[in-house]
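Other chains dropped; remaining ones untouched in position.
Lettered A and B in written order, each chain numbered from 1.
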Amino acid sequence: VTIITLTTDFGAADGYVGAMKGVILGITPGATLVDISHDVAAHDVRGGAFVLKTASPYFAAGTIHIAVIDPGVGSERRALAVQTPRATFIGPDNGVLSWALAREDGLTIVHLDRPAYWLDPISSTFHGRDVFAPAAAHLARGVGIAELGTVVDDLIRLPLPRPRCDESGTLHSEVIYIDRFGNLVTGIEIEPGDGPAVCRVTNLPDGAPVVNFSSLARIDILGRRIEGVVHSYSDVNPGELLALAGSSGHLEVAVRNGNAASALEAQAGAPVRVIWPA
Amino acid sequence: VTIITLTTDFGAADGYVGAMKGVILGITPGATLVDISHDVAAHDVRGGAFVLKTASPYFAAGTIHIAVIDPGVGSERRALAVQTPRATFIGPDNGVLSWALAREDGLTIVHLDRPAYWLDPISSTFHGRDVFAPAAAHLARGVGIAELGTVVDDLIRLPLPRPRCDESGTLHSEVIYIDRFGNLVTGIEIEPGDGPAVCRVTNLPDGAPVVNFSSLARIDILGRRIEGVVHSYSDVNPGELLALAGSSGHLEVAVRNGNAASALEAQAGAPVRVIWPA
């Protein structure tokens, strides 16, 4: 059974997602449909790219991911299907797919330009229903990706959020996503390192020196200083600000049992600095 | 596999929809359940009718659609199942089903008055769970619609939004729905006409002259004038107001990459006029 996931900014109120699912199930009745998100902020391509990047790795091989944050619908922007050795990603060529694809090799990229695989008539405002949903459904029922359109060799890639390390060793990044709990996800990717209190930054620019992210680091954000990186929320008292390795693999700033975005009046783009003790 | 869709004003927070799905799957374990919307505004029968009308045509033949926007639950209002040659619609007899049924002939209408097909006990406040969900599930497992209750010959129909054409040729309508993007859906239904810049209004009252809706038309709404109808959002600059044929087949007023409802402080019912150049 093929899984088809959906990530959109369509919201839950208007029936747009329901129409997409009706189209898919009409073409491939047995598909398993899974919602990743329909509450990406309207027109927020970066937000959709982040959500797709964090959720898609948890799906089985062969899953088809549709992502439609598509402010350019009806323009000349291309509709794409991109196959990796592990999954297929379908959506507009505006970068929404690109973070999920950033570490993938061996891409087959297809411009979905064959009207035989669109709904007829096609609207100029809702290609989620009229182009992307049918493409996913045809793939799920066994149509080869190259049947759906013209193979091309490029797609638009959003710049990856990468921290910058200055001459004094301070790491500079920013808030790239704020979740439902008000947790502030930064652009610093970390993974556990050798010691219990050491993390390794994994997304420094190529050629930058390795940075170990110890529990002794200090995080400066919006005029507040956080001393050290903790393991879990419960390492601080309720209501206190903290920093930890979030579930997405990014450094996150949070308030235990609270909302860091509210507490700090933070928005995406807020600068974050990591300073090591002298 | 039968598809059962759900359209309600129950929201996503309280578990009401989950209880309905539990009931359905208990009766017909193999059903495919699809949410159309659970965020219809509370008690907004017209909003539910619009969402059901726009999404339901995209589902395969044989689909069962449940729609529960039901402020009269527990009163004498009837519970109905309505079968068309293509689908079945289940919900309270308050008009919520009627727009989806407006162009359907050969209706079988059944008053769901047979307690054997209700949950026992039945509440007086939640017939979505206790009456409508079981009715859909029994249909899906093969029970004939006439088994579920008494065949009747009428249902309550909401007036269809129809534009009016005055003696000067000006078309009068209103905003009938506002979507998550702040797009203003008007009561004017249009479809592509003969020329590239011509649409045909398809829901004028019977006997009215045919109106072609050219790109030269001017739309007046809430003190703003829009010159011409465009093909897609990208035909204007970001932040500009525009009018186009929306994905539901209705004339819509939108702001490119923005929110027309906020920009115009528009609400459902706001008057819209279409004026042809002299």
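In the analysis below, a contact is a pair of C-beta atoms (placed from the backbone, for glycine too) under 8 Å apart; a residue touches a chain by one contact, two chains touch by 3 or more.
The shown structure was predicted, so the numbers you read here are calculated from the model rather than taken from an experiment.
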- Message: Considering just this structure file, the complete complex holds how many copies of the sequence, given 2 are shown?
- Response: 3
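Definition applied: only the chains that are shown with their structure count from here on.
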- Task: Let me have the rounded angstrom distance from the C-alpha centre of chain A over to the C-alpha centre of chain B, please.
- Result: 32
- Task: Enumerate the contact residues on chain A facing chain B in the complex.
- Result: 9-23, 25-26, 29-30, 33, 42-43, 71-76, 121, 123-126, 129-130
- Message: Which stretch or stretches of chain B touch chain A in the complex?
- Response: 1, 3, 5, 7, 12, 32, 34-40, 51-52, 54-56, 58-60, 63, 179-181, 192, 231-234, 244-247, 252, 256-257, 259
